[in-house]
Structures are given as structure tokens and as C-alpha cells.
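A single protein chain has been omitted from the complex, and every remaining protein chain is retained in its original position.
Let's look at subunit A:
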Amino acid sequence: MHNDEHDWVIESKGSLFDLKLNEVWAYRDLLVLLVRRDFVSFYKQTILGPLWFFIQPLFTTVIFTFIFGNLAGISTDGLPKPLFYMAGITAWNYFADCLNKTSTVFRDNAGIFGKVYFPRLIVPLSIVASNLIRFGVQMILFLILLGFYYFSGAKFHPTSIIILFPFIVILMALLGLGAGMIISAMTTKYRDLTFLVGFGVQLLMYATTVIYPLSTALDKYPKYAWIIEYNPMTPIIETFRYGFLGEGSFSWGSLGYVTFVTLVLLTFGILIFNKVERNFVDTV
């Protein structure tokens, strides 16, 4: 064996584009275990257990139906109100959870990251995956509600766009992941962003078509509706509704736009995350 032989190198600057995906693959068991940990620890020592996954969207739907549907009388494009809101809430929650949790990755895991090395990308990926389980459970609730309304003869009809559902889920996951990673990378130095994200995500929901259809927004505020139209989450939720309920503004163009935005954010997110993870321990 020659003296100069080596199979790893640690240097001050790594390549920006070296995503170490082979390392991520080598640590895939950790990813699974982290998802399991999140899932199990969520309901340990609770009486209702995994039922808690249902309770939040259910109550939010009831409250939205009363306040926005009945009290404020905002249109739901003729769809049954609970169905309309739950479609929006289920999709929005998944995106918001991915974004919120990913944006604090470095801070939440500073303890572990400061003591042991593993590809840091594992943690945001595990967040997206464990939220996917939660999303899946909430989708079951949505489908039960859908079935209930279907058999009681409510007026809606799923369209063929429903086959885009898996694609939309991936888009939401990657969008939340990309934006979250950008924010997480920046919060290692500037904590200010943490405060911004906290209520920013809440406010963003109102700029997304969760509690109103896009058609109403275009109708009432033709001048400002572009903010809502260009919000990448709007086409996702509109497509989701159009697929399952047959109402909503679906177009291939806007879906293409979201895909583009998602890919840009994701690429940028991974690059900046990759750069920050090398030294964040010194600043966090």
C-alpha cells in the first residue's frame, strides 16, 4: 500500500455541486428511522394516539365553514363548503408543515449536528417524508368526507386531472423543502428570519386559494389578483380541487409555472444548504 493513497479528504472548501447523494443513500436507514421516530414520538403517551392527525384538519374545516362560509359568505364555487375547505386545508397543511419544519432544521438539530456527522440533507428529507405520512392520514379523512357527500348526492364530479395527484404531492413537498432549506440556511446566522417565517406562512395562506376560489379573487380584485395567481401554491391547490371536485381554475400553463418555480427554489435551496452545513456549527 502506498503512502499517498487515501479514500477521503476534508478540505476548507467543498464543491458547491457535490450533493453527496451517494452518502445520503448510504444513510437511508437513518432516514427511515427518523421518520419512524417522528411518527412514534408524536403520539406516545397520548390517549387518542394517531387520531390527533384527524382532529386538527377536522376542527379547522368546521371553523372555516362557520366563519368564512356562513358568516362572511365567501363563495365556494358551488361546492359543499366543508369539502371545499378541507381540500384546501389538507393540501396547504402539508406544504406549510414541510416549510415550517424544514426552515428550523439547523436550529432544532444543532445539538446532534454539533456532535456527529451524517449527510445533513437526511433531516429535511425525513421531515418531508414524515409529513407525508401525516398528509396521507389526512387524505383518508378527506376521502371519507368526499364519499359521504358523493353518496348523499352533492353536486360535484371528479375529473381526469385527478391522475395528477401524485405529481402535485411531489410538487408541494419539493416546494416546501426548497423554500425551507433556503430559510434554514439563512437562519443559522440571522435569527430574524425565524420570526418572519412564523407568521409569514400564516399570512401566505390568505394569499393562497385555501378559503376562497381563485375565480372570486379575480372577480373582486382584478388588479391585485396577480399576487394570488403567481403564488406557486395557488395552482397546486386549484389543481387539487379541480381533480377531486371538478371546480377550480386549472391550466397546464400555471402548472408548468409552478414546476419551474419549484425546481428553481429546490436547486437554490440544496446549493445554499450544502454550503452552510459545512460551517454552521460555528455560528448557530
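Convention: contacts are C-beta pairs under 8 Å (C-beta built on N, C-alpha and C of every residue); 3 or more make two chains touch, one makes a residue touch a chain; residues count from 1.
Just so it is clear, contacts and distances are computed from a predicted model.
Colleague: What does the UniProt entry say the missing chain is called, choosing from "ATP synthase subunit c", "NADH:ubiquinone reductase (Na(+)-transporting) subunit D", "C-type cytochrome biogenesis protein CcsB" or "ATP-binding cassette domain-containing protein"?
Modeller: "ATP-binding cassette domain-containing protein"
Colleague: Given the full complex, what residues of subunit A touch the hidden partner chain?
Modeller: 1-3, 5-14, 27, 29-30, 32-34, 37, 40-41, 44-45, 111-118, 189-190, 278-279, 281-283
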